[in-house]
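All protein chains but one are shown at their positions in the complex.
Per-chain numbering from 1; labels A, B and C assigned in written order.
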Amino acid sequence: MNPPSETGSPSPNPAESPRYRTAGYDSDAQLLEVSLGPQHPSTHGVFRMNVALDGEDVVKLKPVFGYLHRNHEQIAEQVSYLGSMPYTDRLDYFCSLSNNWAYAAAVEKLAGIDVPERAEYIRVITSELTRLVNHTSFLGFMLSDMGAWGTVLMYAFREREKILDLFESLTGSRMMGNYMRFGGCRCDLPPGWLEQARKVVDGYPAFLDEMESLIATNEIVISRTQRIGRLPADKAVNGSMTGPCLRASGVNYDIRKVDRYGIYDRFEFRVPLGDHGDCYDRLMIRFLEMRETLKILRPALRDIPEGPVMDPKARQRNLRPPEGEAYARVEAPKGELGFYLISDASDKPYRYRVRPPSLINLTLLEDLCLGEKIADVMVILGTIDIVLGEVDR
Amino acid sequence: MGITAKNFIASYTKPESLITEEYPEEKPKLPENNRNFPFLVFDDDPDAGLRCVSCKICERECPPQCIYIVQERDENGRPVKQPKVFDIDISVCMSCQICVEVCPFDAIKMDQEYELSSLDRFDPLIHDRQRLSKSNEYYHSIHPAEAAAVDAVLAEKAARKAGNKKAADNES
Amino acid sequence: MNALSTESIAARVREAVPEAEVELIPNKGPSGQDSLLIGAAKAVEIAAFLRDDPELRFDYASNVTGVDWPERVVKERVTATEEVDGETKEGKKVVETKIPGFLEAVYHLYSMERKHGPLVVRLRTGDRENNVTLPSLTPVYRGAEFQEREVYDLYGIRFDGHPDLRRLLMWENFADYPMRKDYTPPDDYEYEPTPHDAVLEKAKRHQADDGCGKGDPA
Partner (left out) sequence: MAVDEGLKSELSKQGVFVTNLRELHNWGHKNSLWPLQFGLACCAIEMISATMARYDLARFGAEIFRPSPRQADLLIVAGTVTKKMAPQVVRLYNQMADPKYVISMGACAISGGPFKEGYNVLKGIDRYIPVDVSIPGCPPRPEALLHALMNLQEKIQADQLGPEDQAETAECPVPEFGEHDLEPSKNPGVWHPPQIRRGE
C-alpha cells in the first residue's frame, strides 16, 4: 500500500493517509496510555493529550481540547460590536493588542471605516511591542519546559514587565488593553510615552544578546531541540501552520508582507526563515523575529506624525454595518489571527468567528511527536507556542 | 553561569536592577490611565451632587451586564434624574471602561483601588450607590489631567446652557 | 490584492470539474469578498482542483467555520395594483417568502505559493435536522481537521470522510449543538445581582422558589 503524498489527489480512505499509519511499532508490545494534563505544569494551561507510549516512544497522541472553552463566539453574537472588543483581549492574553487590531480591522472592513495615520502608527508600535512580549515570555516558558526552571523565565518576565508598564500607562491595564476602536485608537499617547518606549526599545538588544548567549549555544538546549520534531514545508502548508512555526520550516509567508495591511509597507524588515523546521529553528526564529521587530519599532517611534487618533466619522455605539461579511487577518505573534464577521445590519454580529492560530497550529502536533520520546513532546508543544485562551476560546 | 553572576552582582550594585516592589510597605505608583473598577463622581454633595442622571446607557452598553440601575421617583411617582439603585457587581466587571466611554455626562469614571479581596464572595463584591460615590476631588487626585479636561468641558457646557437661557430670556 | 476575480475562478472550476455546481454569491458589504457556493457532490474534487491548479494554487485553508441559518420569513413590500370596488388602486402589499433553514460551512482559502486570496467557499446542508451531512475537505486540506471537528461540535454538521469526527470542545456525551441560534442554555440563574432582559426573567423564576430574600427597595 502506497501512502498518498500530501499534495497528491485526495485519498478516498482516510485510514490510508500517512498520519493514521501507526509509526511502525510492534503491535504485540504493551502500549502504555498516558493522559498528560489538563493539570500539568508544562501544558501552558489546561491542555490535555492522550498519549500512547511504546517504551518511551510516542506512537499515538490525541490532543483533547475544550477545558478553557469560554464561548467567546457565542457571547460575541449577543453583545454589540463595541462590546466584543474587551473580550478579544482575553483570547490570547499575552497579545491583547494584536487581537484588538485584528478585530478592529475586521469591523473596519465590514463597515468601510478609515483609520487616521497616527492611529496606524500607534497600532504598529503597540502590536510590535506585543510581539516582543510574546516572544520573550515564550523563551522563558520554553526553557522552563526543558527544565531550566526559574532563571530564564525570571529574566524574561523582568523585560516583559518593562513593556507591560508601557501598556499600562497607555491603555490603563497591564494585560487587557481594550485599546483599539473601529477607526482608530481609544486615546492618544500620554505625554512622555514615546521617550519611555524608545528607552525600552534601545535597551532590548542588550537583553536579547544576553538571552542568546544563554540559549543559542547551550549544550542541553541544542541536544534537546536539534533534529527533534521536524516539520517539512509542504506538510506545514497543507496543515495550515502559520506564524513563526511555518517560517521555521522555510516557507516565506508573513502576512505583514503579503497583505501589507496597516502601514507595514513603510518599514524595512526581513522575514527570517528556518532551514530544518526542527525545534531549534522554531526556537531561534523568535530571536530573529524580535530583532526584526526592533527594526520596525525604531523608525515607527521616530516618524510617528501628529494628528487625530480616531476617524471622527466612525461610530462606536450602535454601530450597524451594512449587510455583508468580511474576513480580516493580521500577523499575530503566534500566527495568522483572523476574524470573520457576518452582519445582518443589526447592532450585533450575526456570525462572529475567530480564526485562532494556536488551535490550528496544533493540527500537526501528532505528526511532529510520532516516533519521538515522551519528554520531547513537551519541547515540541512548547515550540509551537500555544495559549489556551485562544485554542479553546 | 557568567550571566547569572553578572545579574546577581548587578542586583547589589545597580539601583535599576533592584526591581522588586516592596508591596505592601511600598504601594506601586500607578500611571494616570490605570483603571480597575468604575465609580460615580459627585460634585460637592454626595447625594444631590451625583452627576449620574440615571439614563441607563452604561447599563445597556456594559458587555458583561454587571450594572443595575433603578431610577428615582418623586412622591407623585414621576421619574427624577437620579439613580435610586446603582449597583455594580465587581465580581463580574472586567474593567473594560466602556461605561466610561459611553457616558455623556462624565458621571462614571474608573477607580484605581485594587485591594478589594474579601472573605465573602457575595455582598462585599456588590458595590452599591454609597460605596460607588466619590468626590470630584478624589477623581482629580487619581486622574489629574483627565479630570481637569472634564471640568473644562463641563464648565463650558454649563456656560452655554446659561447663555442659551439668557438668550431665551432676552427674546421673551 | 486578488488579481483573479471570483467570477473567473468560478468559470475555471466549471470548466475543469465536469458537473460541478458553482454559484457566485455576491457580498453586499464594503469588503467585497464574494463567495462561491459549491455543491456537496463534487466538493472534494473542486477543492483538489483549487489546490492543485497551477494558476490558482489555493494551497492553504485558513479558516473553516459554520453558520446557522434557521428558517426565516422574509417580508418584502411590493407595489401591486388591486381592484377594489371596480376601481384600480395602487397599494403596497407585504409578500412573505419562507426561506427554509440550513447549515453552512464556510472555508477561506489562500495561496501561500502565489500569495493571493481569500477565496470564500461555502457548502450548504439540505436542512437543519436530518440532512446535515457535507463532504469533509480534510483529505485535501489537513488544516481543516480540527476546525471541521469544531463545526461538528458546535453546529452539528456531519463531515463525511473526516478521519476522526468527534466533538472538539464539549464533552463526548453532550447532546446539544450550542452555537445554533435556537439553543437553550442550562438554567443556572440562582444568583443574579444585576440581571437584565432575558436573564432577569430567568432569575425571577428562581426568586419565586423561596420567599425570604434581601429585597429590592424598588
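The rule we apply is simple: contacts are C-beta pairs under 8 Å (C-beta built on N, C-alpha and C of every residue); 3 or more make two chains touch, one makes a residue touch a chain.
Here the structure is a predicted model, which means the values were calculated and not measured.
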{"item": "Partners of the unshown chain among those that are drawn", "value": "A, B, C"}
{"item": "Residue among A:Gly66, A:Gly177, A:Gly277 or A:Gly338 touching the omitted chain", "value": "A:Gly66"}
{"item": "Which of C:Pro26, C:Pro70, C:Pro100 or C:Pro185 contacts the chain that the document leaves out", "value": "C:Pro185"}
{"item": "Chain B residues that touch the omitted chain in the full complex", "value": "19-21, 23-24, 27-28, 36-37, 63-65, 68, 89-95, 114-123, 125"}
{"item": "Where the unshown chain meets chain A, residue by residue", "value": "38-41, 45-46, 66-72, 74-75, 78, 86-87, 90, 93-94, 153-154, 157-158, 161, 174-176, 388-389, 392"}
{"item": "Residues of chain C (touch criterion as defined above) contacting the omitted chain", "value": "169-176, 178, 183, 185-186, 188, 190-193, 195, 199-200, 203-204, 207, 210, 212-216, 218"}
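Here is the rule we go by: only the chains that are shown with their structure count from here on.
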{"item": "B-C against A-C, pair bridged by the larger set of C-beta contacts", "value": "A-C"}
{"item": "Length of the line joining the C-alpha centres of chain B and chain C, rounded to whole Å", "value": "41"}
{"item": "Separation of chain A from chain C, taking each centre as the mean of its C-alpha atoms, in whole Å", "value": "26"}
{"item": "Contacts with two or more other chains, residues of chain B listed in rising order", "value": "none"}
{"item": "Set of chain A residues in contact with two or more other chains", "value": "none"}
{"item": "Touch list for chain C against partner chain B, complex", "value": "191, 193-196, 199, 216-218"}
{"item": "Touching residues (chain side chain A, partner chain C) in the complex", "value": "6-7, 9-12, 14-15, 17, 19-20, 65-66, 69, 71, 73-74, 109-112, 235, 237-242, 251, 253, 258-259, 321-329, 336, 338, 340, 342-343, 350-351, 353, 355, 359-360, 362-364, 392"}
{"item": "In the complex with chain A, residue positions of chain C that touch it", "value": "1, 27-31, 33, 35, 44, 47-48, 51-52, 59-63, 65, 67, 106, 108, 112, 115, 118, 120, 138-147, 150, 161-163, 167-171, 178-179"}
